[in-house]
Structures are given as C-alpha cells and as structure tokens.
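A protein chain is absent from this complex, but the other protein chains hold their places.
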Amino acid sequence: SKPEDKGFELALITDVGNIDDKSFNQGAWEGLVKYAEENDITHQYYKPTEQSTAAYVDAIELAVTGGAKVIVTPGFLFGPAVFEAQDLFPEVKFVLLDADPHSEDWTQFRAEDNVYSIYYAEEQSGFLAGYAAVKDGYTNLGFMGGMAVPAVVRFGYGFLQGAEYAAAELGLADVMVKYHYTGNFDDTPDNKAKAASWYQSGVEVIFAAGGKVGNSVMSAAEEADKKVIGVDVDQSPESDTVITSAMKELGNSVYLALEAYYADEFPGGEIVTLRADVDGVGLPQDFSRFTTFKQADYDAVYAKLVDETITLKTNADGGNEAGVPDAAKLGLTAVKITVE
Amino acid sequence: MDTIYFVFQNSLLFTVPLVVVALGGMFSERSGIVNIALEGIMVIGAFFSIFFIKTFQGSIPPQLLFILAMFIAIIVGVLFSLLHAYASINMKANQTISGTALNLFAPAFAVYTARMVQGVSQIDFENNFRIPKVPLLGDIPVIGNLIFQNVYITTYIGIGILVVASIILYKTRFGLRLRACGEHPQAADSAGINVIKMRYTGVMLSGALAGLGGLIFVVPISTNFSGSVLGYGFLALAVLIFGQWKPSRILFAAFFFGMMKTIASTSTIIPFLADLSLDPAIYKITPYLATLIVLAFSSKNSAAPRAAGEPYDAGKR
Amino acid sequence: MEYVIEMLNITKEFPGIIANDDITLQVRKGEIHALLGENGAGKSTLMSVLFGLYKAEKGTIKVNGQVAKIHNPNDAKKYGIGMVHQHFKLVHNFTVLENVVLGVETVENGFLKLKDAREKVEKISKQYNLFIDPDALISDISVGMEQRVEILKMLYRENEILIFDEPTAVLTPQEIDELMKIMKNLASEGKSIIFITHKLNEIKQVADRVTVLRKGKYIATVDVATTSKEEMSEMMVGRKVLFEVEKGEQKPGEVILEVKNLVVKSKHSHKNAVNNVSFKVRRGEILCIAGIEGNGQTDLVYALTGLTPIESGSLLFKGSDITHSTIRQRSVSGISHIPEDRHKHGLVLDYNLAENLVLQSYFQKDYQNNGFLKFEAIYKHATDLIQQFDIRSGEGANSKTRSMSGGNQQKAIVAREIDKNPDLLIAVQPTRGLDVGAIEYIHKKLVEQRDAGKAVLLVSLEMIEVMNVSDRILVMYEGELVGQADPRVVSQQELGLYMSGSKREVIE
Partner (left out) sequence: MNKLLKSKGFQNASASILSIIFGFVFGFIVLLISNPANAVGGFLTILSGGFTGGMKGLGQTLYLATPIIMTGLSVGFAFKTGLFNIGASGQFIIGAFTAVFIAVKATFIPTEILWLVALTGAFVAGGLWALVPGFLKAYRNVNEVIASIMMNYIGMYLVNFMVVKTVFDAARNQSMTPTRAIIPKVGLDTLFNGSNVNLGIIIAILVAIIAYIVLEKTTFGYELKACGYNRSASQYAGMNSKRNILLSMVIAGAFAGLGGGLLYLAGSGKHIQVVDILAAEGFNGIPVALLGLSNPIGIIFAAIFVAYINVGGFYMQLYKFVPEVISIMVAAIIYLSAFSLFFREQISAFFKKRTEGK
C-alpha cells in the first residue's frame, strides 16, 4: 500500500517538544484531532529529523507528500520554515502558532495567502493569573518560566502586572514575587529543589510557565502543601495543587482555523493576536480552588481587558533583551520582584 | 537552622538515587563488568514501575504501592541487565558496546511502548509518597529534622542498601569472591570459583539497583515520567569512580555532589549566597567544577577493579 | 605400577599451533615427577588441561585409575589437584589469608569466618617453615613470598596432587633450597608432585622421574637417577648443549658508565631504595649486580635507564652527563635495556611481533620517513630477527605477542635490544624462565657483546648465571653495594654471605 493512497489531509509538525507535552503542542493537536474526528478527516503528526529550519521544511514537505492540505506548525521556531514553505507549497495552507513567517535573520517578514499566523496575548492570560492569585489572598508569589522565549516572557510580565493591579485594588503595600527562568522545559531535580526552596522561604503559589517544569513545581507543591498556577491548558487535573491555569485557547483556535478552511474562509495572509476580546486567553471556568476569588471578580476584570481599560506592557517595553522584567517599565510599586 | 534542614532534606533528592545506582555499578564493576548501561536500566526500571503506579494508584495504599513498585523496578532492572550480562559474559563482547546499546534502547523503547499502549509518551502519577514526619523519630531534635521529616521511604531504603552493600562486599563469602572476580578472575577461577556465575550476579545486582534507582529518582521530582532520567545514570557512573568503587566513599561522593547541586538551585534562600547575587550560570556550573577540582587533588591512586572491562578468558596470561 | 595421574594421548590446539600433540604423562603416587621441555614445548598447557583451565581436543585423564572429567578447576579440586601457576594467581589487593581461603572459605550464615582459617594457615606456615604473615597485602610482599603463598594455598586445600609450574624461576638461591626441601617433605608425606623447571640441577636434586616434551610432542619418560644432565638436555632440545659459557679473556677498555653517589628514593618506605651507590662499567666487560630480590636492583636499573627520577648523585655515560636525560636520549645515545618485567615494560602485548621489535627504533631513519612508518622495512627487520634469534610463534612477524609463550616473548626482547647494537646493555634477569638452549644462546650473545668491546651490566638473581657469565661481580644489599668479587676466585658460599648481608666490605 502506497501511503499516498490513503494520505493524511490534516497535519501537525512538532518542534522541540513532543505531541503529548500536556501543554503547547498537545493543546494544538487536540484541536486538530477534535475537528478531524468530528468531520472524519485523516490526520497525522510529524517529527523533524533535527531542530533546524531545514529539517522543519523537510517535515513540511513530507507532510505534503503525505497528502496534507492544512499543516499546523505550533511554535515560534517555525517562523523561518513557514516563510520558506509558503512559497514552496502555495496550494497548502499553514496555521502558524506563536509566530509569523520571517526570514532566518529577521530581515524579511511576509505572510502569503496560504498562511494564517496566530499569536496569543499571553500577557493578558498571565495578568489574569496574577490578579486572581493576589485577589485570592496570596501575597508571596513566584514565577518560574521555562526558557525566556517571547511567549513565556509575556506570561511573566502579565503575571507581575496582574499582581500589581490586584494589590492596588486591595491597597496592599507589599506583594513579593520571585522571578526565574529555569533554562529548560524539563522536570529535573534542580527545578524541583528550586521550587521547594521557594515554598520553603514562604512563597505560597508559583506560576509555572514552562512545560514539564510545571511537573517539578507541582511535585514540590504537593510536598510543601502549597499552590501552583498552570499554563497553556487547564492543568488542574494534573495535581490538586493547581488552583488555576493561565490558558491560551490553542485547541480552539486551531479548530476554528480548520473550520474556516473547510468553509472556504481560510484567513490567509492574516497575522492575528488572539486576546481576551475573542476569548483567545483566559482562566478555566472553575473557581472552586480559590477561596475568595469569584467568578464575578474574574468577569469584571476580564471585561476591562476586553474593552482595553487595562493595557499591558509586553516584551519590548517591559524589560530587557533577556526577558528580565523591569519594575519601573512595568509600573510596579507594590509588587517587589526578586529576579533569580 | 530551618534552612540547613531544608537544604539537607533536599540534597537527599540527588543523593539517594545516585548512591543506589552507583552501588549497583559498584557490584557490576567489582565483578569485572563495566556497566555504562546504568542510565538505560534506570529508564526501564522507572518506566515499568511508574506504569504500575499509575495503574494501581488509588486502589492500593500509597506506601504499599510504592514498595510494590520498587519490586517491579528491581525485577525489570534485573531482566534488562541480563542482556548486558549475556553480551559481555557469554559473548565476550566489548562492554562499552553492549552498554551503549542498552542506553540507546531504553528511552526509545519507553517512549515507543507508552505511545502504543496509552497513546501518549508521558505516564502520569500522583506523588503522595512523601512522609511529612516519621512518628516519634521525627521529634528527635536535629536528627529528627534532618532525616525523619519530609522524607521518602526511599531514603531509609537507600541507607539500608548502603549498609547491606558494604557488609556484603567486605564481610561475606560472596563479597570476597565477587571482588576476586573483578581483580583477577583467573585467580578466582583457579580457586574454583565460577567466574561466570559471579559476574552474572554482579550485573544482575547492578540491574536491580539501577532499576530501583530509576524509580526513586523520578518519584520525588515530578508528577509524570516520559522516558528520561536526564543523564543521572552517567552521573552515578561518575559518582562510582569518584567514590573509588567503595561504598563509604560512594556515599561521600554522592552527598558532596547532591549538596552542591542543592546549594546551586536553592542559593537564594541561603543567606550569604543570596547576598552575592551571582549569575545563575555560575551556580549551575559549580557542582561539576567543584567535583573536577576535588578529583584533581584526590586521584593519585585509582582503585578501579583491575579486570573490569575485560572479558574473562581462562587462558589469558 | 599404580599411577595417581595418567594423561593419555592429550592433544590441545590453539589457533595456528598444536600445543600438545598426543602427549602421555603418567605420575606415580608419592613421586616428584619433573616435566622438562624448551620454551613453548607445551608444559603449561598440559598442566592447564589437567587443572581444568583448558579443554583438550583429544585424550583421556585418569586419576587413580579412574577416568576423570575435569572441566574446570573446581573439578580438579575434587580430585585433589592443586596448581602453582607460572604466573601467580593472587589477588593483589587481598591479604594473604583472603587469597588462601578464596574458593574454600568457611562461613557462618554467609558471613566469612576467618578465625579458624587463620589458625590453620599459621599452623601450615610453621610446619613447612614458610614464614607467612596472613595479614600482609599481596601487593606488599616479595615475589618469593608470593610463591610461598601459592604453595600454602595448595596445602591449605589438602591437595594430594601438586603441580608446580616453574616455581623457581623467580626465587633466590636460598629460596630455591627452601622450596626443594618443602617439596621433598611433601613427597615423603605421600603427596605426588609434578614439577616444571628448566633447571636440570633442580631436577637432579629432587625429582624421581622426568618426562620430556619437545615442540608439543612427547619424547620420553626416564628415571632421573640414571640419566645425566647432558642426556636430559639433549632429549629436550634435540642436540648437545654446552653448560659452561665459552668465553675468552676479558679485555676491559675505557670506562663507559660511571655512577657517582647515586641515591634513589623509595616509593614505599623512608629508607632510600638505592643509597649512595658508585661504580664504573668498562667496555669489554660483563659486570654483574648480584643480590637477593628486593635489595634495590630494580630501582638502580630504573634510575640508570631513566624510568625513575634520581634523588642525588650523577651518571656519566661515555663521558657526558646523563643524570637528567630522558629515557629516549639515553636509549639513543647507546643504552639498551632488557627489562625485568616483560609484560609490564618489555612488550606491547596487543602489538604484533614486528611492531614490538621496533619499539625502541621505530623513530629511526630506517623505519620511518617524515613520520611515516616504513612497514616493509619493519617486517623485513622482524623476519630477520625471528630467524636470527629463533623466535617461535604461531604466525611469524604477524603474531600477537600476547599469544606467544613466555620464553619466546623474552627472546623477542633480547633480540630487539641486542639488535640496537648498544654500547651498554643493561640486562635484568635476561634468562628468567628460559630453557637451557635459549639460555645458552642468550649468554653467548652477552659474551659476544662484551667481545665486541661493548659493556654489559647484568642484573641477576641466578647464582649460576652470575658465576658463569660475569667478569666482575658487585653485590647489592639493602640499597647499597656491599661486596665486590672476581667470579674466577670467589665461592658461591662467600657470595651468599654478601647477599644476605652477613659480610660487607668497602668498595672503592
């Protein structure tokens, strides 16, 4: 049987992580699978031979050989690959998450009609998490990001601004936030020890924005009887310590993109950032693990994000190149950051 | 004082698995078989035992489940190590080759099988195995704080293994024969010892301990497993060499390393280190650099078992 | 006549060589049965078959008339067979006691019980005058002591059939005498002994009968009492052998090496290994350093050849100061060295014979061109030396040296070092473990060197060799030179007194 006979109409290509990373890739994949299964469409994911633009392009080519009509490429590393592939395979559609097509050296930016680029307003998602945590009575927080990539940085900056916003509302003078990038997306003893030391020193809740780093943090939280805020998808099933998660609607946006494609309305050439206004980011609708923070509080602040009463600083205007936050730029007064 | 307890308790996270796995390596190398497959055996041990935990979590009380999982890890480790034993003992294979093959095989197998069986490569589990405080003992001042609070049962098992391993190695007939096989198998053979059997036993012990080590490494640090022990098998090998193939020194080496790693990742709550506010990279590098420096000043004589790594050949001159 | 051991028509092959070709050996109860043969004749192999280390392709073994299946040393143990191997099988970092009990430990609930064992060891040690310290580490004791530990191992196991594979090769004369006494003692207690040696004197001294092998084949078994040494050696090598070293008058020439107040630090103790030693070696003479093993000869040689740093003193070679020269510089300027330990220093066992034969000269113009080895020349050189020195091995120049017999390994080293045509040849125990034919040959080579106006510094523990070969003798004791003698006039007894430290004189 030649593979082309069957073919896989919908494809997803992974970059660093695996398809089942319980956050980013998986979120996107689940959206794809949901749509494919509901409509009985063949689908498959592919792993490149190595981590390089060329290998990503090869994987795209393989997917095309395999009959792909729409290819989902989650991750900012796909920027240059899709930049090339959009010309190589003009008949194929690309859904690019967390990036827009650009040349390797950042000199050219161009999204053709077959590319739909989706960004998420992670800063808003992080904001909601920070806001909820402080509103719920936590005053000693931690942010543990994986690597300082733009999306993670946005989560972090948003988290700080959310905490500040809540502190201002509550009239708190001091909210402590420890801030750290682990340098990996893994569950290592080092990450666990780090998280444990934060909890030991009084941190009550840690926002873990880095794939499996979260598992180390949850492990430490379970031991110390402290709390965790999850990331990307609703991670509350993974541990009872997860009070909420700073989500981006990966699955949903992929689903919607596919729906649009089959309705002949593929938003080709568009580069969008999904914000609160389109429900692109948010916290899960389960508030049972909070004590004082309620749905109503959430809805109120969410509305302010939607109508842009609250605007947030992001990568460029919130800190330095390496993703280290700057209290002054972020307008933090009550929130005291300790960067580690 | 709390900080000291905390750092100590946390360093056990690194120390205990390293000790257990390095002791496994010790038995193998003392019998004359170099086992660089420790990493792979850890992965396989962790894989099956955590799968077991996932399956039975909730229906069996945690500590019992944990202990049963340890048995699984041990059995699987032994079985897997037999591949290494067969290649290096019966086939007189180059032991690095066979070990490398197992290291390559284990993670691929774990990921592949997990996907086949459950669709995803991660195996989730709930970490409810920690003992906040051992009754009575936990109240002993200092000692209680150090080793009877916030511990895993594995800490005691690790200590037990260490004690038993030193006794076996130095006080029993088995230990004497094992050591003879690693130093001078021709001498052992001519003294009527079955070198093949001893070497099999040595490798199987290493399989048992490395398999177990895989489980007890993963459990305290995460809430899922995805086919990797992050190079700790190789670090255990380093600890074995650092520890000069001797139990007490292995403990020292693992503890030294574990302490350095803990200090590195918790520097910010250690008062005088927090004040220095050095770049995190420096802390990350320190444990490895310090080990190198210690080695440079302590390695005048190597105590490596002389015959380790050489296939046994009865007629060798 | 009843035999305890019968090895009938044994054949054992190794790749490229038949080590034992239809050999028959019959040993009577209570006798000392010598096994004689040139290097590589197959003696050790035969014994390894008997001891279960090798499996013969053909032949049967009978013990006390019954066919015995011996597949491993454990089986041998059941038949009461014990063996002292040519290369000792002792675990270096175990104590004497641990080595002795290994394999036959007494235990209580799996724990070692060494108390009874210790008592037994002490008792045996006393009974046979072995003077063994059960707690000494093997790595700390002398070779002679290791030999005794091996013997003790057999006695401890209460073996009835004892195999000694070249036990005297590494012993001092006094130690050999002791060993002979022990062996006689054992035989008189009814134990049967198979004794491998190249030294006909020893056979004459203790053995009842002797079986001779030559090139893997059985030659004959004869009574020792009625067979002369000459006859035995002729059986062994297939021709007449000269026992006296033929050499003309010496014509000492200029001083070639001058050692002045040499001091070498010991690695093990505070005392100096070599303490304030001075002497001169002249062209045209064979100077022998005699002494009991472990009196600093090794360190002296290491210092002369550059393997060990010198604490103080100086070395003048052909008039220039080489005190601080490297090993290579000394070698190139004309010093050759036949090392004591052929496996540790003498050979790279994983290189083939040809590669080993250029170990000291691969960098010379003859064998390399701009850093590239000239293989043709190297193999030609090897073929020449193999012929010239009668080095026997399975695959000629291509043989891995690891697979060669000890004697032939030694010949290869001697060939290499003499072929360098040195001004000074330092030969340490050059004939250790060699058969008479080979010894004769090597001695002849040493004398040839001397007669060609070269200097030879011979370090030997072998009394006969010292007396026969040298032109002048210096005796070393505890790191110092304590006596000087002329071999033509000195008696063995007198030399023995110097060697044991009972007599000393000031040397100029």
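To keep things simple, chains are lettered A, B and C as they appear, and every chain counts its residues starting from 1.
Keep this in mind: contacts are C-beta pairs under 8 Å (C-beta built on N, C-alpha and C of every residue); 3 or more make two chains touch, one makes a residue touch a chain.
Keep in mind the model is a prediction, meaning the values are calculated, not measured.
Novice: Taking the complete complex into account, tell me which visible chains touch the one left out.
Specialist: Among the chains that are shown, those touched by the missing chain are A, B, C.
Novice: Just one of A:P150, A:G269 or A:G331 touches the chain that is missing; which is it?
Specialist: Hidden-chain contact among the options goes to A:P150.
Novice: With the missing chain put back, one of C:E158, C:D350, C:E448 or C:E505 would touch it. Which one?
Specialist: With C:E158, C:D350, C:E448 or C:E505 as choices, the missing chain is touched by C:D350.
Novice: Out of A:Y46, A:F94, A:F207 or A:Y261, which residue would touch the omitted chain in the full complex?
Specialist: Only one listed residue reaches the unshown chain, and that is A:Y46.
Novice: Looking beyond the chains shown, say which of B:F48, B:Y152, B:Y200 or B:F242 touches the absent one.
Specialist: Considering the complete complex, B:F242 is the one touching the chain left out.
Novice: List the residues of chain C that touch the chain left out of this view.
Specialist: 305-307, 326-332, 337, 339, 344-351, 355, 359-360, 362-363, 368, 371-373
Novice: Which positions on chain B touch the chain that was left off?
Specialist: Within chain B, the residues that touch the unshown chain are 83, 87-88, 91-94, 96-98, 100-102, 104-105, 107-109, 111-112, 115-116, 231, 234-235, 237-238, 241-242, 279, 281, 284-285, 288-289, 291-292, 295-297, 299-302, 304.
Novice: Go through chain A and note every residue touching the omitted chain.
Specialist: 1-3, 8, 16, 44, 46-56, 58-59, 62, 65-66, 76-77, 79-81, 104-106, 147-150, 182-186, 188, 315, 321-323
Note that in this section only the chains that are shown with their structure count from here on.
Novice: If each chain is a node and each touching pair an edge, is that a line, ring, star, complete or other?
Specialist: line
Novice: From the C-alpha centres, identify the chain that is farthest from chain C.
Specialist: It is A.
Novice: Need the CA-centroid distance for the pair chain A / chain C, whole Å please.
Specialist: Going by mean C-alpha positions, chain A sits 76 Å from chain C.
Novice: Express in whole angstrom the distance between the two chain centres, defined as the mean CA positions of chain B and chain C.
Specialist: So the centroids are 45 Å from each other.
Novice: Roughly how many whole angstrom separate the Cα centroids of chain A and chain B?
Specialist: 36
Novice: At least two other chains touched by the same residue of chain B: list those residues.
Specialist: Within chain B, no residue touches at least two other chains.
Novice: Can you pull out the residues of chain A that are in contact with at least two other chains?
Specialist: In chain A, no residue touches two or more other chains.
Novice: List the residues on chain B that touch chain C in their complex, please.
Specialist: Within the complex, chain B contacts chain C at residues 171-174, 176-177, 179-180, 183-184, 186-194, 306, 314-315, 317.
Novice: Give the list of chain C residues in touch with chain B in this complex.
Specialist: 48, 51, 53-54, 72-74, 76-77, 83, 85, 87, 89-94, 98-99, 101-105, 107, 110-112, 153, 343, 402, 406
Novice: For a test of understanding, state which residues of chain A touch chain B in their complex under the given definition.
Specialist: 18-20, 22, 26, 178, 180, 183, 186-194, 196-198, 200-201, 212, 215-216, 218-219, 222-223, 238-239, 338, 340
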